[in-house]
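What you see is the complex with one protein chain gone and the rest in place.
Naming follows writing order (A, B and C), and every chain is counted from residue 1.
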Amino acid sequence: MAVVLGPNRYGKAETRVVRVTRDGEAHHLKDCNVSVSLSGDMEEVHRRGDNAAVLPTDSQKNTVYAFAKKHGIGEIEEFALLLARHFVGSQPAIHHARVEVEEYAWERRGPHSFARSGAEVRTCVVHHDRDGTTTVVSGLRDLVVLNSTGSEFHGFVQDEYTTLPPATDRVLATAVTARWRHVPPDGGEPYDHGKSYEEVRRCLLDAFAGTYSLSLQQTLFAMGERVLLTRPEICEVRLELPNKHHFLVDLSPFGLDNDNEVYFAADRPYGLIEGAVAHDDAPPAGPAWD
Amino acid sequence: MAVVLGPNRYGKAETRVVRVTRDGEAHHLKDCNVSVSLSGDMEEVHRRGDNAAVLPTDSQKNTVYAFAKKHGIGEIEEFALLLARHFVGSQPAIHHARVEVEEYAWERRGPHSFARSGAEVRTCVVHHDRDGTTTVVSGLRDLVVLNSTGSEFHGFVQDEYTTLPPATDRVLATAVTARWRHVPPDGGEPYDHGKSYEEVRRCLLDAFAGTYSLSLQQTLFAMGERVLLTRPEICEVRLELPNKHHFLVDLSPFGLDNDNEVYFAADRPYGLIEGAVAHDDAPPAGPAWD
Amino acid sequence: MAVVLGPNRYGKAETRVVRVTRDGEAHHLKDCNVSVSLSGDMEEVHRRGDNAAVLPTDSQKNTVYAFAKKHGIGEIEEFALLLARHFVGSQPAIHHARVEVEEYAWERRGPHSFARSGAEVRTCVVHHDRDGTTTVVSGLRDLVVLNSTGSEFHGFVQDEYTTLPPATDRVLATAVTARWRHVPPDGGEPYDHGKSYEEVRRCLLDAFAGTYSLSLQQTLFAMGERVLLTRPEICEVRLELPNKHHFLVDLSPFGLDNDNEVYFAADRPYGLIEGAVAHDDAPPAGPAWD
Partner (left out) sequence: MAVVLGPNRYGKAETRVVRVTRDGEAHHLKDCNVSVSLSGDMEEVHRRGDNAAVLPTDSQKNTVYAFAKKHGIGEIEEFALLLARHFVGSQPAIHHARVEVEEYAWERRGPHSFARSGAEVRTCVVHHDRDGTTTVVSGLRDLVVLNSTGSEFHGFVQDEYTTLPPATDRVLATAVTARWRHVPPDGGEPYDHGKSYEEVRRCLLDAFAGTYSLSLQQTLFAMGERVLLTRPEICEVRLELPNKHHFLVDLSPFGLDNDNEVYFAADRPYGLIEGAVAHDDAPPAGPAWD
């Protein structure tokens, strides 16, 4: 019986880079948070502290900044791919790179003045392996949405611990975390990740708003399906939807009715619905979701 | 030498109330966080646990919900005033009420579907005393803004611990917390708090974007002054501006220049600039800022 | 009618300094978060961006590090006083300094190995003015305590919005934020701030545990009074006690009783009790609580 090293990775997390591009009077801004994770020939460093195969996480941070200068930061998926290919391509001991980028949105307030727009964050995770395979997952988090009607919940299992009454008109609210996996490119023209992001986001919002919901699971599936049926570049969608409960307040002790008007927005506990929706012919995901 | 009770207050904090108003097919949404603090004849409860003067914080919470039903939630300042006057007016032992309301903004995505818009929060704090005086402070927090040029910092004190080089072109970024005190009404028509909020917010954003800045203090003063010179209903503005440092990354080790293009957005430490700007004839603030 | 500059201050917030002292094989660790706020002749910088009176916040940060080296970090109150006196004493334009220090506790795990002990944070705020006056407030935050019995709440006001039933046995839990003001030294020997802190903390914990409580206000007063009657170096105590509600779960639908055994620990809303307890002959507080 021996002790073995299992799956492992290391890197620099949360390098905060802001890239300004000057276009005459007008400036453009990209504000990102980059996390790199590398893996490969790491037996010796774990067993003996021999760092001969270790590219310091400090160098990874430097690379992020240098690449931001040399290549600019276009769509975050492309920036992540540049970095991932660089680490695997330049370091023989690095067999695999995972690069995650978060982007914070700003709206223009002047030629070189900006205001953060929204709590919502655009995300991507890219994997690149020395065997040449690459996976790209785009996403968003902290997109908070609410339907004030058009949601029911009934017909559920009644066990000995069930006290929930059926609901025929309830508030449905969630903070969407969505990630979607791209069909691997076929060698043709790369498509526009910025446009793809906007369109997927619209699909998610429209499906949430437009689905008459009998359960949050149904809404989840509808959101994923809408993306898959609309956007051919996407083969799988994964969603995490906390059910942000809004409880109708009992106002009867005060001689008041409450016809779905006054709600208590609860913190915890909350329902949590997680699920994947995919094309049946989606290629294998490999490490895409790691 | 005796032990005495000093300033004190108690109440229910962070009652999360969502009010839906149905206007045919279209719904309207108000999403607030209400904190009540009451003070008055509280000697006995502190010294002997005699609760005869204590309106339970649970009742305060109930009142928030009942008032949301009975009166709706219009502008948050008005809702806060309703509550403050109610507590002082209905409870002889309560001499003073402080009501704070935060409002979270939503944008419409359908007749009854909404998405949270932004991390920014609208705020107000209202004080009402049984002697009839009332103060109203409106505000916002978490409004993150950045100018990518138009900011310098030099000519400062050089002491033995000063190593900072002068800067003639730097990024200036902050997360604005602003509060502004309203001129007490003269008995005329109450004005529109919603419009006032939008206009003050615009002043703050415009002054931040439009001030060529030699120091964050100068920007702070310009923001306050812009509000005071533009909005006659406001007599004092208080601002808390953390200087969210964006440090230029040294790319010279990689043979790259960095002409104000690539920045590291730092977390801590940060500069913190706090200041009040007021009309010289502003009436006394009383408890407005407590 | 003119626009005037009101109260203002500026400085470097949250400088994170860790000081290691080597005592042969054994190391000692002080882990602090230092925030400096200065005020004085700041009219020009606000009105015209003239920084001639401005000691950069970067220099303030440097001073914290240099003082940590030169003087070590003993009790945080003393380190804060050193810094406050330095800024006021060395800069003619600085008339007043406020220095706040948080200290994170570590327990020893080896001669030079440590583990963070607890979420609780020790705090202090020191003010020093060029007129020579100094105030010292020590404190703590995030000290979470709970009594599982020995707490009642009844006999309170019943208004039209009161539905809370009286309680004769309830859980009482809170996260203590406490600050206590020191009697100004009389020119005699300075006392031991470390010992004082430990003793005040013990008073707070003992009074919380030992008070049969009819209201959280009563417990608050008892905690402050215990400190004042035990520790002559303290003249005023201020407490903020959120009532972390633990609601008894109704298990009757499942044929189970619940004799104060199973509780739901709620997040929001929460009661919030704030109060000061002081000696009647306490000297004026001045800016101590700002």
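Keep in mind that, in the parts below, a residue touches a chain if its C-beta (ideal position, glycine included) is under 8 Å from a C-beta of that chain, and two chains touch if they have at least 3 such contacts.
Not measured: the values here are computed from a predicted model.
A.B. asks: I'm checking contacts with the chain that's been left out. Which of C:8, C:147 or C:177 qualifies?
C.D. replies: From the options C:8, C:147 or C:177, the contact with the absent chain belongs to C:147.
A.B. asks: Looking at the full complex, which residue from A:9, A:95 or A:202 touches the chain that isn't shown here?
C.D. replies: A:9
A.B. asks: Using the definition of touch stated at the top, determine which of A:105, A:248 or A:273 touches the missing chain.
C.D. replies: Answering carefully, the residue with contact to the hidden chain is A:273.
A.B. asks: For a quick check of understanding: of A:59, A:117, A:133 or A:258, which residue touches the chain that isn't displayed?
C.D. replies: Missing-chain contact among the listed residues: A:59.
A.B. asks: Considering the complete complex, identify which of A:114, A:208, A:221 or A:264 is in touch with the unshown chain.
C.D. replies: A:221
A.B. asks: Can you list where chain A touches the absent chain?
C.D. replies: Contact residues on chain A toward the absent chain are 1-16, 35, 37, 42, 45-59, 61-63, 66, 90-91, 93, 153-157, 159, 161-164, 213-218, 220-221, 224-225, 228-229, 236, 238, 242-243, 268-281.
A.B. asks: Write the list of chain B residues that the hidden chain touches.
C.D. replies: Interface with the chain not displayed, on the chain B side: 160-161, 163, 253-254, 267-268.
A.B. asks: Contacts of chain C with the missing chain: which residues?
C.D. replies: Against the missing chain, chain C presents residues 16-22, 27, 29, 31, 62, 65-66, 68-70, 106, 109-110, 112-119, 143-150, 171, 205, 208-210, 246, 249, 251, 253-254, 256, 258, 260-267.
Just so we're on the same page, only the chains that are shown with their structure count from here on.
A.B. asks: Distance between chain A and chain C based on Cα centroids, please, to the nearest Å.
C.D. replies: From the centre of chain A to the centre of chain C is 39 Å.
A.B. asks: Return the distance between the CA-based centres of chain A and chain B, expressed in whole Å.
C.D. replies: Centres of chain A and chain B (C-alpha means) sit 31 Å apart.
A.B. asks: Return the distance between the CA-based centres of chain B and chain C, expressed in whole Å.
C.D. replies: Spacing between the chain centres: roughly 23 Å.
A.B. asks: Which parts of chain C, given as residue numbers and ranges, touch two or more other chains?
C.D. replies: In chain C, 161, 163, 268 touch at least two other chains.
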